[in-house]
Structure formats: C-alpha cells, structure tokens
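Of the protein chains in this complex, all but one are displayed in their positions.
Chain lettering (A, B and C) follows the sequence in which the chains are written, and residue indices restart at 1 in each chain.
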C-alpha cells in the first residue's frame, strides 16, 4: 500500500497550475454516429498535460441549448508542437449537444489541465488497457506516453460492432498491439475478456492494468489483479461543479487501510488505484 | 369625441388574428452607426399588416446575450408580394444586441401583427408626420398607405446630423415631400418645427398630424393641434411582456371625457389619439 | 390512445394543462384554440374597481421576469356581465381567481362570484403585491386557515387555494388550507424579488418590488408541490416555471395532478398547445394509458449514490 499512499500524498497537494483559457475551434467533426472529435487551437500554457487528466469545458449557450455548469472531458490528445488540444466526446445531453454545434472559428473557454492522471511505474514494462466508447478518449494519451517511455502496450478495444470501433488506428500508430472485441461478434463478454487477459498474464506479458468507467470492468480487473498480484489504475467519473476541488460534490468512496474514505474525483482523481476503488 | 370613442370600441375587440411564426433572416445590415435593417423571409399569413402595427420578436440566445422576454418592434415595411417583413432597429441593450448577431439563414420567431395602427380618415387629404430615430420605422409604412390612398404626405425627418438622416429616400419614393432638420444645422429645435408646421397649416396644407415616441414632440403637436383644430395620432411605447393584452403591464394614461383612463399600449395602441395621450 | 383526463376533485379536465392567473385573457383567442385547454383561469379580480400598480410593471432578470402588475380590476359586475359570457362559448371549465384585502371582503366576492358559468374559484391568498411587504394570508397557517374557513362558508363551488413561495411554512400552510375545506391547492404564486437599474439607480419596477416568475422559479415551486403532495390529500396543481412538456412531467412525478403555465405563454403564446401535444406523444411513446402512470411516481425512497455513468467498458 505504500505506493498508493505516496501517490495519494502527491495527489492532494496542489497540482501545479490550471488555467481558464479561450481556445479556438479548428474542427468538430462526427467520428461515428454519436461521437465527435473536437480539435482546439490552444495556448501553450495549457498544453503541459498528463495522460488521464481532463479539462472542464464551458459549453456554448444557444437558443436551443442552455447548459450552465462546465462539463468535464478527458484529454484525448495534446500536441504542444502544433498547439492542439483534442477531445473525443459522446453527444448525450444539453452540454454535449451544445458542444456539437461548435463550428470552426468559434471560441471555447476551457479550464485545465485538471486532476491526476495515470502513472506508469518504472518496473511496469508491459501495460494492458481495456477501453470502450468514450473510455478510449481517456486512455488514448496513455499509449503515447507508453511509447515515449518505451513500454509495450496492449489495447483491448471494445465496441458494439466492428464498424463503430474507434481509435484502433491511433493505438496502432503508437505501436500498441490492438485486440478488438465486439458485441456483434460475441467477443466482448466479460469472460472472453478475462480469458484473453489471463492468457497474457500466463505468458508473463502484463505488469499493469488500466481502464476507466464501468463497474463491470472494474470488478473484472480487480478480480484478475488481486488473483495474479497485478497492479492497476482506473479513471472514474462523477458529476462535477467546480472541477478544482472546491465544492466537494464529486466524491466517491475508496477502501484504504480497511477504512472507507471519500476522495474528490476532480482533485485526488480522476485516476485512482484499481484495488481501492469501490463499485457502485 | 365620438370618433375616438368608436375607435376605442373597435380597438378593444379582438384584432382578428395574430400568429407565432418562424421566419428566416434574409439580411441584417447596419444602416448607420447604431441602426440596423432586418429583412425577414416571412409566411404570407403574417403579412396582412397595417401601418403602425408591431411584431413581438423572440431574440436569439447566445453565450454573450441572453434576453428572455420578447422585444416589440414596429413594422418598418411589409411586402406580401415578395414575402418580406422589415424592421429598423436601434441596438440598445441585451435583446437588440442579440438581434444584431443574426446572420442570413438564421431563423427568428416573431409574433404578430399586433396592435392597432394609424388611421387615415376619408377627409384627411394632407398628412404631416414628424419622425426621428427609430420613430421612422414606425411612421414609414404610413407613407406607403398615404400613396395607396392618394393622399399628400409631408415628412419632417429629424436627426443629429445630415449624415445620419435615415429613410429620406424611402419617403421620397413614396411621393412624400421631405423636410430634413438636424441638430448639427440647428434646425431641429421645437420652435423651428412649430414654425414650419404652422406655416403649412396657414397655407391649408395640414389635415392631420402623426408622430411617435417623445414627450416633447407630443406636447408640441398637442399644442399645435388644439390651437388649430387639427386631429392627430401618436404611437406610444411601454415595456411589454405578452404583447397580446393579457398581462396588463403596458398601460399608459389617457385623458378621455374628463377622466383619466388606462389603456394597454399593445392592445388598444400602440397608436392613440394625439389629444388624449398624456405626457410622462 | 392516451387518456389525458385530469380529475381535480369533482371537476374533470380534458387535460392537465391550464393557464396561470394573470398570464391569460380573452385576447389569447387571437392566437390559439381556446378549446384545447384543460381549464380557463382568469386574472385575479377584486369586488371594487382598482387601478393596479405604477409602471414599469415588468422587468427582465436573467432567464426570467419580475412583475408588479398588482390587481387592476374592472370590478365584479363588469366581470359577470362581460367576461363570463365570453368563456361560456367554450367547452372548458372556467376557474375564476379572486382576491381581497381582508377576510370579509374576500367572503363577499366569493359568494357573489358563485354564479352559473363559473366552475371553480381560485383563491389568490398569496399575491405578494397587495399587502405590505409581501405579507399575504398565505404566509402563515393561521391566517390561511381563518380566511379559507370563511370562504368555505361563502360558496359551494370548488375552492382552489393558491399558495405563496414567500412563506417558510409551506407544508403547514397547505395543511391549514386543506383543513379549512380547500378542494385543491395551486402551488405556487410568484416570489418576492427586486431589480435595480444601475444607471438610473431606480428600482426596475415602479412598485419597488415584484414577483419572480419563469424558469428560475421552477426548482422552488417544484419543491413546494412535492412538499404539498406529501402533506395533504387534496389535489395539488403545480405552477412555476413550466415551459415544456418535460417540466409538466416533472411536476406530475413530484405529485401534482395538473399544472398551470404562466410566463411561458408570454414567450410562446402557443406554449400550452405544444405542451399538450408533446405530453400526449411522450405518454404514447412510453406506453402510459393515463396520468396515473405519472402522478406522484417519484422514486424518493432510495436516496442512494445514484449518479449516472457513461457507457465506457463492456
């Protein structure tokens, strides 16, 4: 537990600096069906990001959509060299529908980078991630970081059908091995994924597990991790108001040292130790 | 007083029909400085208008401007033959600033036509109007109607300086004689206007007076009208919520039969008998 | 087929959508089909003629409005002779809103307005403009009970008590009205508010203060409707900030049996017509036969960690 405690210590200290900044929309295209890729022209000072961090977006107000609070979005890509910030988002409600109306040249006020991202410890040579839907947005920058650090990455990408699989090329470009599983092909069930992962563990090819979001996947990876003694991290979500740690609305429960503690997803997270995270 | 009483009777009865309709912006160009001309592509059913009537506009909502209530605007022009509805407006506050952001192709929800407009009695052959600023918007359709009925119209157009005089060409096209007066030339003072009007009255060239808006002009024309026994009409303004007569917020005071009565500008007006109107 | 019928005590409405007092009049017939509404609710009247408040009587605040119309009234005789006959043309129950400055006058107008053509009386004990500083009957359970008892003695028509959001005792006032014989509660009137023009430094309303209505009011009056539905057995009619069918559904789920639409009609005169159509479509799409599928169905038992998470992994 020492590792996690230290991490928690680092997490609760100030994260450096976050900025409220105006960006300009470069493009905002549909990726497939309900997903969109938003590319922003962003100032350098906000592009010093870590994989797993997020921004808090001030969605535009229109006659049709009038969101009030900001909306949290994981960083899908950050490219200081070309001054770009990317988000991959699913059009869900008032805020994301307003986002979908953004046109090139429009401005967007963003706050970030926020929160604590994924860590890759020195002795984690073989990384394995499982992602589906917008979870890909959160996990994609991890592939980039893995390549930078020269680690081997396996990405299990899940989707409803092969046609709506996203980001596969992006992971391959980053040198990751990609395993696609889909509902349509009947390969995305929990037990199928367990089998795939345990086969790799047996081959000594997994030092750390990464995922985000769903309860079922958390349970599966917790179980696998505990059984085989493999550490892991998960990015969690929660309703957010401030995104900075001030309002305490975004808490979730964690098991630590046999106690249940509350931590703020925006501040201590959004990435947490896989075994400490509690299902919901 | 019989004439006015009858008019009032007509006024309080239902105005026929008003519509809530979606229109499409054809253009929305600056006219000079703070004025803009909004041209809408409008359905035929809302283009059965009378000079002096108005529409109640649902201004767009944007990140920068978030008007809530509708905004009343006089009909500057209505052209059933080409399906157009024109407004001339001054950019003042939240609502008109939001209007100014409309681009060709945007939609605008309008409610109307509303209220009771100007009347031209059979024996009013020589009409004289005094207008300034957005008052021109209200009075312009009167020129069209005068031409249709074959009446002679004199328009006294006032402005800060000759450069910002508006609608002069429009009045001339409608066959009106235009007299321009400006602050810059020192010709727009009340006494100058009185002299101009009284000279015409002396020449037997004024059967009715029309104006709108300002208190000073009301007082002047009331005085001239009473002295020379010349009838007249004035369009008044008041804050409006519903625009239809339901909320009773838009009342103003009138002197009638030696009593003071309250009437709704949106329903019994916006055009009222000049002598009955009370200053404010 | 969806049955939109709403029962408010002995009265059956063809649908649960009606206008709120003071935001509706004969004039709306210029724009909509008056026969489509669940009920017609008229602007509050007093016995005597009254002038109403000084202008400006309305102003805009962010996303909502304030009003201090007051109760300009042509008096009860004018109303009986001119207004009631107008509404008798329609196949829609007529609800007449009344008010007065003391309980005796209140009982008098209540009795005098109980004439053919009137189907229920809405008792405006909550208007914040009449009594000084917003202290109306509906501010306290005791004054509510007293005036409602007197009104109950004055008429056999259904009495709807309209509550105020200015009180700190919503449930107690609701129970007092029920106990004194109210047949339904309308929840609620406008909330005492203020706005100042920073350039002129004058209050934006001629009357200094006025009532908040529109979307800003909804979370407050929805909470009150919920509290009242828990506190009493008579029907609750929700009112405050409704502008779309989703808002109506929210009030119904909270426990309201019907709703009133006010300020939204100023923004879209056709709002009530649209709402009725959308409510019917929603119920049809969700296989709901009648309003009982919605009314009071709030799942308030489990106050658990119920945050919705996005679909991220299989």
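By our rule, contacts are C-beta pairs under 8 Å (C-beta built on N, C-alpha and C of every residue); 3 or more make two chains touch, one makes a residue touch a chain.
Please read all numbers here as calculations on a predicted model, not as lab measurements.
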item	value
Of A:70, A:86, A:116 or A:151, the one touching the omitted chain in the full complex	A:70
Candidate in contact with the missing chain, chosen from C:24, C:106, C:160 or C:226	C:226
Sole contact to the chain not displayed, among B:21, B:142 or B:217	B:217
Positions on subunit A contacted by the hidden chain, ascending	14-20, 58, 66-70, 94, 109, 111, 238-252, 262, 267
Sites on subunit C contacted by the missing partner chain, in the whole complex	54-56, 61-64, 66, 133, 135, 139-140, 166-169, 171, 191-196, 198, 200-203, 206-209, 212, 215-220, 222-223, 226-227, 241, 246, 249-250, 253-254, 297-300, 302-308
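Please note the rule applied: only the chains that are shown with their structure count from here on.
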item	value
Where subunit A and subunit C overlap in contact partners, by chain label	B
Chain whose Cα centroid lies at the greatest distance from that of subunit C	A
Rounded Å distance, subunit A centre to subunit C centre (Cα mean)	47
Distance from the mean Cα position of subunit C to that of subunit B, given in whole angstrom	36
Where subunit C touches two or more other chains, by residue	63
Multi-partner residues of subunit A (at least 2 other chains)	66
